[in-house]
Every structure is written in C-alpha cells, then in structure tokens.
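Before we start, here is the structure in question, set down as structure tokens.
Here the complex is missing a single protein chain, while all its other protein chains stay put.
After this line comes chain A, so read on.
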Amino acid sequence: MQIARETLLRSYRAMRTIRDFEERLHVEFATGEIPGFVHLYCGEEASGVGVCANLTDQDTIASTHRGHGHCIAKGVEVAGMMAEIYGRRTGVCQGKGGSMHIADLSRGMLGANGIVGGGPPLICGAALSHKTLKNGAVAVAFYGDGASNEGSTLESLNLATVWRLPAVFVLEDNGYGEATGASYACAGSQKARAEGFGMPYLECDGTDFFAVHQAAGEAIAHARAGNGPAMLHVRLARWYGHFEGDAMTYRASGEVAAARADHDCLTIFRTRVTQAGLLDGTELDDIDSAVRDEIESAVIAAKQAPLPEAADLLADVYVRY
C-alpha cells in the first residue's frame, strides 16, 4: 500500500518525538526532579505510531502504564505532557494525573492506565459508543503481554465479539510483564486465543513502521467496516526497564544493545524511505532538529511552569457534588 508523503513525514516526526521525549525523561528522571514512576516506550515507537497513523481524532484509544508513546502518536500535545510528568499546573491533567494517567479526550485518548488490563474493557465501551452513535469511528486498546493474561482482557475479547464491536486489540508484546518473561507467563499462543474468540489475528514486527501500518490498517478496516473486533500482535523490544530505576537483572547482557543496534525503528524507517526515494534524508534531518528543539523547550517550560495550587486539591472530583 502506498502511504501518503504527509503521513510518512508526520509518522517519522511522531516516532522521533517519542524517542527524544523518552530518552530525555531517562536523563531527567535520574536527576531526581521528576516525581513518581515513569515507564518508557523507547524501542516501541513504530507500534503506537504505525497503528495511530490509521486513526483520526474521532477514533478512541486506551493505553497502558507505558503510555507516553501512544499519547504522542494520537496527537496529545508534547509540552502539556512534559508539564504533566513534572507535576505542573500547566500539564494536560493539571498535574493531577502524572505519567500514568495522561489523557486527552478531545484527541480520542482515553488515558494511559495504571492498572494492567484496565484499558480493554473501556475500549469495549468506547467501541459501543461509536457503534450506537453510528459515527463510523473505531476504538483501539493497546495492552501488553502481561495484560494479555488478565481476566479483564480476556473478557473484553469475548464481549467485543459477542457485541460485534468496532474494536481492535493491539497486543504490544515486548517479552516482559514487569520482570517476568512472556515465555513463562503466557500459556498457549496469542493466535490461538484470537481464534478461540473467533476474531481475525494479525501479527507484525513492531520495529518496522511499514509492517505495523499495514497490519493495523487491515485490522482497523475490518473493525470499521462493522465486521467486529480484530487482534493485532505486535512483537517488539523494550529498551529500558519496566520502570526507570529498574536494574533489569532478569535480562541477558547484550539483549538491549542488540535491539538498539539491529532493530531501531527509526533507523529502519530512514533506510527504507531514503532507499526507496520516498523521502529525502535532509527532510528527516530537519525533523530531527525541530524535535530536538521542541523537547528542549518542553523541558525548560515544564521546569519553570507553576505548581498546582492548594485549591486544586479539592477541584474536579465531581462535575457537581
């Protein structure tokens, strides 16, 4: 499938933005200035971006605790995200959500989620809204190999099929649920699980934007056409630990280095588009430079932004109480 030039440029920019955003957080977190927990999406950029390149603002996604990449891929504003992670009043959630709860409903982003397996049931509901309101939109649940074993996820695969919902379940399989290997924790096969629920199963290399874009496009088209849900199994590697500060003693030495050297989605993308003459290397360089500036100013702005005020503590628990 031919991908429009604008889509390629936008997707590269989103992947580069995620990479720089996360690498910068890795550095900043080590200084102790960022409160709470941070889970980085480095290495997985092509998945979120390849999927979301098939979506519009009307479509809904639900994310995971490793949600920064999905937020950026769905168009959530970077400066607001950075401010949120720094716990500032100018953050997208006014400093009351933090890294694990970034959401922007105006962008169809139903939230990162601190609960493993929290998103798939919500996505059944978003898909039900789209189906009932007949707006042609779809809903996509990102979930990890760890969440793939949660009862809430398995129930959602069933419910989405029973209700024939326009839902896509994107399983981002980075091989680890926290520190425990998917090879240990996931019984049977994900393909057999999808087939068991009677839904199409697609699989792709999550470090190849084009493979993700193609497979996600098929899954999303299937759901959008009213044929019910589909599962997309994306295989990828996590470049950092479960959370920042995780020493990753459970991983073989060299595992991450090999992923960085041989399976960097940005390098793969650049090689592919320049060799095929789809984009010019200087265009990509320009994006790299613009993103560097954007992240730099987001960090500077976040550090200088006002903190929440005492009155914010009590605000927005309810619409009315």
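Simple rule for what comes next: contacts are C-beta pairs under 8 Å (C-beta built on N, C-alpha and C of every residue); 3 or more make two chains touch, one makes a residue touch a chain; residues count from 1.
Here, contacts and distances are computed from a predicted model.
The chain not displayed here is annotated in its UniProt record as "Alpha-ketoacid dehydrogenase subunit beta", chosen from "Urea ABC transporter permease subunit UrtB", "Sensor histidine kinase YesM", "Fumarate hydratase" or "Alpha-ketoacid dehydrogenase subunit beta".
Residue-wise, the contact with the chain that is not shown comes from A:60, picked out of A:60, A:148 or A:207.
Looking at A:27, A:133, A:187 or A:276, the residue that reaches the missing chain in the full complex is A:133. Of the listed residues A:11, A:47, A:94 or A:174, the one in contact with the hidden chain in the full complex is A:94.
By the touch rule set out above, chain A reaches the unshown chain at residues 60, 62, 91-97, 101, 103-106, 110-111, 113-115, 118, 120-126, 128-133, 139, 151-152, 155-156, 158-159, 162-163, 315-321.
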